[in-house]
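Only one protein chain is missing; all other protein chains are in place.
Right after this comes chain A.
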Amino acid sequence: MSAVWRASRAAVRRRRLQTAVIGAVVLVSSMALVVALGLLDVVSGPFDRLFGQAHGAHVVATYDAAKVSAAQLDRTAHRPGVRASAGPFPQAVTAMPESAASQMPGMAPGPLTVVGRAEPGGAVDRLDLFAGHWATEPGQIVLALPDAPGMAGGPHSPIGKRIQLPGTAPLTVVGLASSVSGTAQAWVAPQQIAGLHPTTYQMLYRFDRAATARQISKDTEAVSAGLPSGSLVAHQSYLTLKAQVAAKPNAFVPFLLAFGILGLLVAILIVGNVVSGAVVSGFRHIGVLKSLGFTPRQVVAVYLVMVCVPATVGAVVGTALGGVVARPLLHQVFQGAQLGTVNVIPTVGPWVYATTVLGMPLAVVLAALIPALRAHRLSAARAISAGSAPHGRRGPAVQRWLTGVRLPRSVTLGLGLPFARPGRALLTVASVLLGVATVTFATGLSATMVAYGDAVEGSGKVQSIVWRGQTRFGETAPHHADAAAQALLRGLPHAADVAAVGFLDVRMPGRSEGVTIEGVRGGMSALPGDLARGRWTRGPGEVVASGRFLAEQGVRLGDSFTLSATGGRQERVTLVGEVLAGPQNWMRADWSTVTALTPHTQANQYWVQLTGGADVSAYMKAVRAADPGLYPTEKTTVNAGAVTVISSASALTLMLTLVSAMGVFNTVVLSARERQRDLGMLKSIGMTPRQVTVMMVVSMAGLGLVGGILGLPLGVTAYRVVVPMTEHAAQLTFPDRMLDVWHAGTMTLLVLAGVAIAALGAVIPARAAARQTIARVLRTE
């Protein structure tokens, strides 16, 4: 065993407490880092893997069959930049009847995009045919559905069921397939597609360069160049799909990464402080090592190994725990995420664990190197004599000034203590500063997310949602017609307002996928307060939609566009508002807009707002008694996404606050050890244990106050940087009222959080110092 290792081991044993602090700090920081890096990894990892395996289409292009021929499109495959292509496939948009949709889980009534395709494989968009077989002859159809339990077989499997599409003979479902590119909702054999009256061709392209939207746009223009004007009616980039898949996880990345960075900084600061303290308090030890023949490099090595041991243990355990913590969080984040119709299952890549396990100890060793180099420079004689004579420096003027301040002397002594070791005081302030910044950031984030969750879930607006029973689901049909049911619900005791809500599937010109309009009739006060920008609809011809809709459809507030219903009616609408949450293919409109498109649309649910303090259960009972065909449910007011953000932010804040307090704890331990002679003397002249505790706690509380004052703007800045990134990633816009989270009272409390963190970290070692036996200390030199 080398001398360095022996000396390091002895140093670790002698500094059990500080070793434990380093280990704990690195452990917590490693956990936060694994979660943050893991999330970063899974945001792009599963998509890239699945997309690569399936040779997904970089662009799905839809051409007007009336303007361009199949032969012309065939030639686009040889254009420069095209690596592979598939098609042209004839494409028809028909309607899935409600009777058929109700028999097939996962299928919705309304517009259905059907593509005529000879095989599921090919150079682009290789479909995952996970049940049945491909449609090889007329009368057969393959549906695009996610591979869910019970889908491929069993009583609820669509396989073998027949669908009657408009204008054609019944088709039998012979297979189920998933497409990562979401190229169609159903496929039939080329011989069958003519019967569905296709009006467009579908071309699938993979390009040599497709990393950015600009490259894809240029490539799409290049392949369409020379084709008749207006023949390209729609195209969809894979980047849009990727953004959709990553929208939810991406919303978590900025703030988790912020926590990871804060954790890493705190860890580095604390380790620097610990090692610096170990060097200062170990001057005599360093002198002894050097007098024994240790070279300066060996002395540095002793200190680095001393830190490396707990850092490595902390990193390994923290990484393992981080993996355990990350798993449920990632599953929560990716719940329901699909790529096309392929389910996305998040798995953290091994590089995340490797980076953390190796990177954290490395960062710690680098943090330790600077103070350890001080041991390198120190001469043996000076090191050995250190501490046996009064240090030569004068106390700073502030200590002199504090002597005369009208506060208890234990308090003024405490306030003056940090000035004796300004370097350590600065490191401690930085540690508290980061702790307060974390708390500030998390407080702001949580306040915004609470407001978001309340707005999206209509907290305080809707207490119950009443569904109209549907016989196809084995439910009782309501006795009351739509309008009568709304009137009935409004007339029941404790009902304040009732909105009738119905859904209508429509199409936007140039878009292959349909859009759902949520029509609202009456009961405006029952609508959730989730307007982000613009205004609510005031009458017919106006719609509001989510930020995801705006991003997906490429429209802005004030834009007008035409909607087409299945029956052929068209209505021009204007986008007047953006709401906080909603799918990318969803809009909300006044009932008159819905009836203009489909006159006899019926509501299928009612949103009920009750009077204050009303018993929701009693109201629901009254509804069931009034009409057994109405099915009331209690409205949840919990937004899962907001809860996930708040709970994970709270857990990480708690961890980092504890780490920050550990930094203070370490400082007080070092101070008490270095000042045990002073403490002994103070006790000998009558300082009580309580006064000793007060002095030590106040010494840190003062630093905590400084850390709080400086940490507050840092936390606010982090919030102002991270929240817009979250908005962008999640494709939503928080209204100003949700970002207005900083008030005088809150900020005062946040500054005081610095004092609380410092006091929390100081109180235990301060009490220990107060209880210390002093008789021996006073004679030790």
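Everything that follows uses one rule, which is that a contact is a pair of C-beta atoms (placed from the backbone, for glycine too) under 8 Å apart; a residue touches a chain by one contact, two chains touch by 3 or more; residues count from 1.
Throughout what follows, contacts and distances are computed from a predicted model.
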{"item": "Complex member absent from the view - protein name from UniProt, among \"ABC transporter ATP-binding protein\", \"cytochrome-c oxidase\", \"Carbon monoxide dehydrogenase\" or \"Inner-membrane translocator\"", "value": "\"ABC transporter ATP-binding protein\""}
{"item": "Chain not shown: contacting residue from A:Ala71, A:Ala225, A:Ala625 or A:Ile685", "value": "A:Ile685"}
{"item": "Sole residue of A:Val405, A:Ala618 or A:Val721 that reaches the chain not shown, by the stated touch rule", "value": "A:Val405"}
{"item": "Residue, one of A:Gly56, A:Gly116, A:Gly287 or A:Gly416, that touches the chain absent here", "value": "A:Gly416"}
{"item": "Contacts of chain A with the absent chain, listed as residue ranges", "value": "389-396, 399-400, 403-406, 408-410, 413, 416, 419-420, 677-678, 680-691, 771, 773-775, 778-779, 781"}
